[in-house]
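Everything below concerns the one structure shown next.
Shown here: the complex without one of its protein chains, the others still in place.
Chains here go by letter, A, B and C, matching the order in which they are written, and residues are numbered from 1 within each.
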Amino acid sequence: MNMNDAGTARLLVTCPDKPGIISAVSTFLYNHGANITDFDQHSSDAQGGTFFLRLEFQTPALDCSREALERNFASRVAEPYGMQWRISYANDKKRMAILVSRHDHVLMDLLWRTSRGDLPAVIPMVISNHDDLRGEVERFGIDYHHIPVNADNKDDAEAQALALLEDQVDVIVLARYMQILSPAFVARHPHRIINIHHSFLPAFVGANPYQQAYDRGVKLIGATSHYVTEDLDQGPIIEQNVQRVSHRHSAAELKSLGQDVERQVMLRAVRCHLEDRVIVDGNKTVVFVK
Amino acid sequence: MNMNDAGTARLLVTCPDKPGIISAVSTFLYNHGANITDFDQHSSDAQGGTFFLRLEFQTPALDCSREALERNFASRVAEPYGMQWRISYANDKKRMAILVSRHDHVLMDLLWRTSRGDLPAVIPMVISNHDDLRGEVERFGIDYHHIPVNADNKDDAEAQALALLEDQVDVIVLARYMQILSPAFVARHPHRIINIHHSFLPAFVGANPYQQAYDRGVKLIGATSHYVTEDLDQGPIIEQNVQRVSHRHSAAELKSLGQDVERQVMLRAVRCHLEDRVIVDGNKTVVFVK
Amino acid sequence: MNMNDAGTARLLVTCPDKPGIISAVSTFLYNHGANITDFDQHSSDAQGGTFFLRLEFQTPALDCSREALERNFASRVAEPYGMQWRISYANDKKRMAILVSRHDHVLMDLLWRTSRGDLPAVIPMVISNHDDLRGEVERFGIDYHHIPVNADNKDDAEAQALALLEDQVDVIVLARYMQILSPAFVARHPHRIINIHHSFLPAFVGANPYQQAYDRGVKLIGATSHYVTEDLDQGPIIEQNVQRVSHRHSAAELKSLGQDVERQVMLRAVRCHLEDRVIVDGNKTVVFVK
Partner (left out) sequence: MNMNDAGTARLLVTCPDKPGIISAVSTFLYNHGANITDFDQHSSDAQGGTFFLRLEFQTPALDCSREALERNFASRVAEPYGMQWRISYANDKKRMAILVSRHDHVLMDLLWRTSRGDLPAVIPMVISNHDDLRGEVERFGIDYHHIPVNADNKDDAEAQALALLEDQVDVIVLARYMQILSPAFVARHPHRIINIHHSFLPAFVGANPYQQAYDRGVKLIGATSHYVTEDLDQGPIIEQNVQRVSHRHSAAELKSLGQDVERQVMLRAVRCHLEDRVIVDGNKTVVFVK
């Protein structure tokens, strides 16, 4: 599929499953001149399950404005079926803020790919508790905000960050941000904060997972990308991957190898989020992969 | 999804893409009491492409017989849109014949998995140009037909096999069958013969691919499962996979390692075919993987 | 490498690292007419580390008997360097007992591969706490011992098993044996009992790891093969692997997919053990992979 994104819209739906939903959704779109070009649906159970849907439709022949389409969909389809839903447009790139501390490997990959159009996003700002990476970020023409964090100013620092982010971003990526966000911060951006954890969760929670992996003698190391929730390292997993290692690798080498896995996993998770492929289902995710 | 297969049906559709198809299909099913529980659709192009669909629906609340449903679908939906389509029922296990020569590794895996219910098929017969594997096959209570093939009797041998297969099978698996089937044989079972080739096609066509791979010094060996067409090794690819190798492996060891890849690839391809996940699109396949 | 195993011997060495060890070992073998054809050595640290060695040598031109060679090696090389060591011969297949409960997927793969010469072992017996798999095992001409285990006879059952195994086996494979072995049992066979655990340890220890994985929403499931020690699920890991899964898979399907990973991981671990590729290093392993 090599479609022009210009006219592509995406609809995500979650609701209690019952007969007739697909008919209602697709007939509504057809009647408004939308052509569905990709449709992926899943029911969690044949009886009394949850209905999950992601579809793409082409908008050039729409018979009404986007606003009218969404208003009508809300009243005629979404409300009767009790849907949680959203429509987004491939052309409206999501605004992605990045929070980072000192490790630059995930950050650089996101900056580089976004700048060359490989990731469909705009990056309005990078926020860091250190000033180390300012040069690398500003070179891309992106604002860099240094907000130091210490034991005494944590609440204040978070308030500064929240003020910067307010209404400015659609997604927040923690590209190895080494501060724990407060429940209040997380609550402001539910299912919009993506973290990368440097182990194949739920193994090796807590500090220094590569040293833990080395000490345990595992033959695979991994990384996990997940939405941030109040519970540290416990949020819905979006993507994971692993890399084979051996007795010849020191703990330092596991860390170095693992950073490549972190980049790769974070990239996939962010891409899925930006392309509206992820629906959160309790503490799990439905990911409609390409 | 842990559904009871008892009431699950599958609909596969290919047709020229145009607006309204999903609405027509889903509304038809809804009106007959069918609940769609899995729906996977793809258009090859936003303008003038081909529409591919696989969906699963639950039949317990159908308001008519299967025959009536299919008859109505044909006249009211399939014909107006110019569809190629079929409906199958998870409970109606496909009849799978296996053709084999002397290598038993793919055969045994298929027999073993089918016998324990891991593959949804029944095996009415195994046909071989050798008698070596009779005992292994008959132990599973499956008929074994030995049809020797030599330079002089090839046409006759094929005629015998065709006679045995006629109306008895839904799919024919070549589990390392070392005879080339004639175009006439293939034409009797279009897109119903699955072969396993011991290389990652299109590399190493022809004889002894593992020796070729060894001589070329590749770092990955592979296997390819494809539908058989008139053109040897050129049919639509269903599944492929690879395995890492090194300078420490001899050509004989590549062959041994490769046999595990062959089993794995064949298993996935056969499972996809048995679960109606494959649509042939010219010389390629659309595979709706789980 | 496609060598005749007939004359191949293997030497494994662990000792404190210091200069001169390789010179001493290789010169000793050279002086006795042994040709080294594969040599893999690793030091855990350049200063004060541990020396690990696996080498293969060809014995046809040896100038003395095996017994003399080993006696001389012990006194002239091993003792001065404080080595733990062993020499084994590729032609002397290891005797592998299998303990199993009711799941047959790992057992069948081991039986099938051993019977066709794909695994270099002989299987003197299978022991089970159930009688279900007797037919499958006896068909291969292997003794099947049914030793029921319940809350009251656990010590007695273990004693029976130990008596059967005494001096009869080189390695014991737990092919999904659902009983916990006592420390006394384990102590009788140190680093000779191999278990397969149905998760990527250390994640999901304890009961029903596939359900745990399903509930956590992981995107990869895995399996781990390890030597059994007193501490349940904590022994040195030999091999691990994973398989990608999605929201479309039920807990039951994770279990089914996972069984293929279990077979694959167990096969690799057992093969490494049978080919003398594993050295235990504290609670970790050094695995000299091909």
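In this text, contacts are C-beta pairs under 8 Å (C-beta built on N, C-alpha and C of every residue); 3 or more make two chains touch, one makes a residue touch a chain.
This one's a predicted model, so the numbers in the text were calculated from it and none came from an experiment.
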Residue of C:Asp38, C:Asp118, C:Asp215 or C:Asp233 touching the missing chain in the full complex: C:Asp38
Options B:Ile87, B:Val122, B:Val242 or B:Leu257, residue touching the unrepresented chain: B:Val242
On subunit C, residues whose C-beta touches the chain left out of the figure: 1-4, 7-8, 17-20, 22-23, 26-27, 29-30, 33-46, 49, 58, 61
Interface with the unshown chain - residue positions in subunit B: 42, 52, 200-204, 216-220, 222, 236-242, 246-248, 281, 283-287, 289
Touching residues on subunit A - with respect to the absent chain: 1-2, 38, 104, 108, 112, 116, 118, 139, 246, 248-253, 256, 290
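Here is the rule we use: only the chains that are shown with their structure count from here on.
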Subunit A and subunit C, separation of their C-alpha mean positions in angstrom: 42
Rounded Å distance between subunit B and subunit C, as computed from the means of their C-alpha atoms: 37
Residue numbers of subunit A (touch at least two other chains): 42
